[in-house]
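A single protein chain has been omitted from the complex, and every remaining protein chain is retained in its original position.
And then chain A:
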Amino acid sequence: MLGKGAHLSRSFATSIQARAPLISSNYRIASGIVLSRTPQITRDSTPFEKAYFDYSEKLDRQSAIPLPADFYFKKGSLAERRWKEDEAARMKAMADPKLSLTEAVKETQVKQEDADVTTQMNKFETGSRLSEADKKNDIKSLNRALQRTLYLIVKKPRDQHAWQFPQGAVEDGEYLHDAAERELEEECGKNMDVWFVGRQPVGHYAYKFPEDHVAKYPGATGAKVFFMKAHVFAGQCNPDNKEVVDFAWVTKDELPNYVSPEYFNAVKDMLSDL
């Protein structure tokens, strides 16, 4: 990468330690990554919304100008016959408060499709709104919870505070967004099509290291993580099994089951509910 090869151009500058972590007032600066898979499908309508849509449909139909069927359909054609069946179903549904117009037409259309062989041959396949991953509750799949936003969390090889967003220390010559991209590639592999939204962090979290950690690695008593926002469009996370041993794609509601309460309180306002 250009950044790593740039030391050749710096040959006239004073020697720069590229690998030293950036520490400011005893806090190590880290950049975390909030990697999200945005909702793939529109959310389900609530029962009230569905009832209102059905009501509006019927109200519109009552005052609507009827279609000039003799203009649009050739007399005696198959299309005319099908349209007349649909209209008969709609007329029946107008009097039935439980049945909506679209539901009534769906039933007749199923009958029409079953009767005709050519429509079966040309059937257009749509994906199902409830995917296989939903049924199996596969926490690593990106096909799960298609109506919600999924966030990547990774597991560090320790007991306490194991699960968190991927993060890593910012090095001395680096900027936040560069550090975030580098850390994500190192910890989660390169097999993801990721786009970082910008250079500004979307949130931060400052915490102190436990005492045994400070004793082992002197130099900083705590860390300040600045979270950078990113979107994933394809691919899957490959944990490197050194810094990160496991991963999961979870919604905001499922996050408290993995991360500690203090961490969740620090990050929850950055995340989307839906």
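In this text, a contact is a pair of C-beta atoms (placed from the backbone, for glycine too) under 8 Å apart; a residue touches a chain by one contact, two chains touch by 3 or more; residues count from 1.
By our rule, contacts and distances are computed from a predicted model.
The subunit not displayed here is recorded in UniProt as "Large ribosomal subunit protein mL40", chosen from "Actin-like protein ARP6", "Large ribosomal subunit protein mL40", "Aspartate aminotransferase" or "WD repeat domain 8". Where chain A meets the chain that is not shown, the touching residues are 22, 24-25, 27, 29, 37-42, 48-49, 52, 55, 58-59, 62-66, 68, 70-71, 91, 94-95, 97, 125-129, 131, 141-143, 146-147, 170, 175-177, 190-193, 195, 198-204, 206, 224, 226-227, 231, 233-236, 269-270, 272-273.
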